[in-house]
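Read through the structure below, which is laid out as structure tokens, and then see the notes.
Yeah, one chain of the complex is gone here, protein chain that is, but the others are all in their spots.
After this line comes chain A, so read on.
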Amino acid sequence: MSQNSPSRWAMIGRETGRAVTAVVIALLVALVVILLTSADPGAAFQTLLTAPLSSNRTMGLWIDDVAKLTLTGLAFSLVFQARQFSMGVQGQVYMGGLFAALIAMSPIGATPLAIPVAMVAAMLAGAVYGFIPGYAKARFGASEIVSSLMLNYIAILIVNYLIRAHLAPQGTGQLATAKFPDTAIYPAILPGTRFDLGILVALVATFVVWFLLYRTNWGLKLRLVGHNPKFAEYSGIRSSFIMVSAMTVAGAFGGLLGSVFVQGRAFGNLAQNFDGNLAFEGILIAIVARSRPLAVPFVALAYGYLRQGAQLMGIRTDVPTEMISVVQAIIILLVASSFSLPGKKFFANLLGRKTTPAATPEAAK
């Protein structure tokens, strides 16, 4: 490992450069959109870029998002490394959230066991939900993209129904359960903010995923299957087993995110549509991080900042939060493609230097 560290650092530098360029381009487009639509563009853009730092509370919101984005990014990274396009994290989040909530509302919820038991239950539920499309693909050859997306809708509808008809306090018409007992809610690390156990869970999960992928036999096989399924098959790896297990393990992390959602200090209960589309943003995190688990928290930190800025921009100014989806799409498009700055060659020629063709970063895929 030590002998390839110069190239490793060069790669990290190159990837970071590309990601930063993509973000800058996306923000420029966002600036244009804001200029076109806002009555006070300056204030809106400034809110987008600086608001998350404006108070302890907003910093807490930001870090809370980072924890969740890290987990969804990890779940997507795992399946992407195996070249599976399972999009089922959202469904896993809902199933995990549901089972975590069931534990938290049961008698166990009032004991100190509440948090660990609920987390395990959520991970199991998510794993089962991740297993289904994996098994359907390995056994029947059913496209995991379609089946996992369908399962997302099914999970959301089931959870919505259970909340409305059974779990919400009767007769109030609320679309959320009552608050869980304090023992079932993640303790705050910094009192008074949302800075809670979730961020620790996310960091531990990052390490676990890294260890699984880069320090175990299973991880090596998984990455081989992802790089070259034919070669993996010839070398005696049962690629269907790897495929199913990758989706199942990713499902467990999706389920864990469900627990982080409902038991975190942000909610502390199970509400309808609680994920606010965050689960899908893991795609962006995984792509920008090139599916490298150790890069995921850093990407989540940067992206979470932007996301929180957009939320606050939606609240404090006249530009709706949803504007950020333009930025998201541009970042995905640019990072996923092998773009290079059109002006680069021109400037190099201008300075009288010879351009070396940039090495394609395909190896990271």
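Assorted remarks:
As a working rule, contacts are C-beta pairs under 8 Å (C-beta built on N, C-alpha and C of every residue); 3 or more make two chains touch, one makes a residue touch a chain; residues count from 1.
Throughout what follows, contacts and distances are computed from a predicted model.
Missing from the rendering is one chain, named in UniProt as "ABC transporter permease" (options: "Diguanylate cyclase/phosphodiesterase", "Copper resistance protein C", "YeeE/YedE family protein" or "ABC transporter permease").
Of the listed positions A:Ile12, A:Val128 or A:Ile154, the one in contact with the omitted chain in the full complex is A:Ile154. Contact with the undisplayed chain is limited, among A:Arg164, A:His227 or A:Arg316, to A:Arg164.
Looking at chain A, the residues touching the absent chain are 37, 85, 87, 136, 139-143, 145-147, 149-151, 153-154, 157-158, 160-161, 164-165, 277, 280-281, 283-284, 287, 320, 322-326, 328-330, 332-333, 336-339.
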